[in-house]
Each structure stands twice: as structure tokens, then as C-alpha cells.
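One structure below.
Moving on to chain A:
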Amino acid sequence: MDEFIEGWTARHGATRDQLLPLLHAVQEEAGYVQDAVVPLIARALNLSRADVHGVVTFYHDFRRTPAGRHVVKLCRAESCQARGGAAIEAAAAQRLGVAMGETRGDGAVSLEPVYCLGLCAVGPNALVDGRPMARIDTAALDRIAAEVAA
Partner candidate 1 sequence: MTYTRETDHGTPAAIATGKSVTLTIDGQAVTLPEGTSIMRAASLLGGSIPKLCATDSVESFGSCRLCLVEVEGRNGYPASCTTPVAEGMVVRTQTDRLKKLRRGVMELYISDHPLDCLTCGANGDCELQDQAGAVGLRDVRYGYDGATNMGQAKDQSNPYFDFDPSKCILCSRCVRACDEVQGTFALTIEGMGFDSKVSASQGEGFLGSECVSCGACVQACPTASLIEKKVVEVGTPDRAVVTTCAYCGVGCTFRAEMRGEELVRMVPWKDGKANRGHSCVKGRFAWGYAQHQDRILNPMIRASVSEPWREVSWDEAIAYTASEFRRIQAKYGTRSIGGITSSRCTNEETFLVQKLIRQGFGNNNVDTCARVCHSPTGYGLSQTFGTSAGTQDFDSVMQADVILVIGANPTDGHPVFASRMKRRLRQGAKLIVMDPRRTDLVKSPHVEADHHLPLRPGTNVAMLTAMAHVIVTEKLYDEAFIRERCDGQEFADWADFVSQPARSPEAIEPLTGVKADEVRAAARLYATGGNGAIYYGLGVTEHSQGSSTVMAIANLAMATGNVGREGVGVNPLRGQNNVQGACDMGSFPHEFSGYRHVSDTATRSLFEQAWGVTLDAEPGLRIPNMLDAATDGTFKGLFVQGEDILQSDPNTHHVAAGLAAMECVVVQDLFLNETANYAHVFLPGSTFLEKDGTFTNAERRIQRVRKVMAPLNGYADWEIVQLVANAMGLNWTYDHPSQIMDEIAALTPTFAGVHYDRLEAEGSLQWPANDAAPDGTPTMHIGGFVRGKGKFVVTDYVPTDEKTGPRFPLLLTTGRILSHYNVGAQTRRTANTAWHPEDRLEIHPSDAENRGIKEGDWVALKSRAGETTLRAQVTERVAPGVVYTTFHHPETQANVITTDYSDWATNCPEYKVTAVQVMPSNGPSDWQRDYADQAKMSRRIAPLEAAE
Partner candidate 2 sequence: MSDETEVMSTGDRLIYMANQIARNLAAQGEGEAVASTASHIAKFWDPHMRARIVALSAERPDALSPIAAQAVRAISA
């Protein structure tokens, strides 16, 4: 990971404003921002470990533990609720066997809340492994469950 960070800062620079872009890149590369990587990032940008730890723990996107193999981000915002989002959320948790905000025991899937994907006229919506899905109903949940099981 040290070489990755060095290569990245060589291309993008090592000023403090590169911290979020670098954290995104590290998470993209390793799947999550491990506590052990924080000192390397701090040294690369000449920040304290506290600086980096404060930023990693502030933003919802950055994970400190690995996610499930599949990540389902289900929208909980008002527009999706107006289109039955709350019921779909309960059904998804039941169908995928994982509580909202958790990763399933077998590590296959993480169900996470997201507050608005900007698809507010076609909800309930979700991002499934980065792919947007609209008008989610129980049938769509079955398809997602199948994908997770595959």
C-alpha cells in the first residue's frame, strides 16, 4: 500500500487538499481504509495521524472494515418513502437476511442507507454494486438476492 500511496501522490501532489481524493483512491484499491494505512497517508501528506483519522471517521463513505462482496445502497429519503420506500426497506432486510447498516454474517452482502440518489421521481431506488436500479419492488429484490447468491 505504501508504493500505491507514493505513486498516487507523485501523480496528484501531496498537499492537504488531496486527502479526500487519496482516501477515495485507497478505498477503491483496497476496498476499505484500514487503520494501519492511516499513518502512511499521514506521512505522505505531512499530516498527523489524528488529522487523517478525524477525516476517515467523519465521512459515511469511508469504511474502516471490509464491505460485503455485494453492496446494496437503498435510498431512505422522503421521495422514495413517498413511493413505498419504507416497506421495500423492511422487505430488503428480510429478503437479503441482513439488517440495514450491517454486513451479512457470510460477508456476501452489505445493506446500507443512502439519503437520495437523485432519481426522486422513479423510486424506490438503490445502487447495487454501483449500478442504479429504479422502481424496486419485491421482484427486483428477488433479482438482487439471486445476484448476491451467485
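One rule holds in what follows: contacts are C-beta pairs under 8 Å (C-beta built on N, C-alpha and C of every residue); 3 or more make two chains touch, one makes a residue touch a chain; residues count from 1.
Regarding selection, all candidates are chains of the complex that A comes from, given by their letters.
Just so it is clear, the structure is predicted and the values come from calculations on it, not from any experiment.
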Problem - Touching candidate for chain A, same complex, options 1 or 2 - result: 1
Fill in the blank from the handout: The chain A residues in contact with candidate 1 across the complex are 35, 38, 42, 46-51, 53-54, 57-58
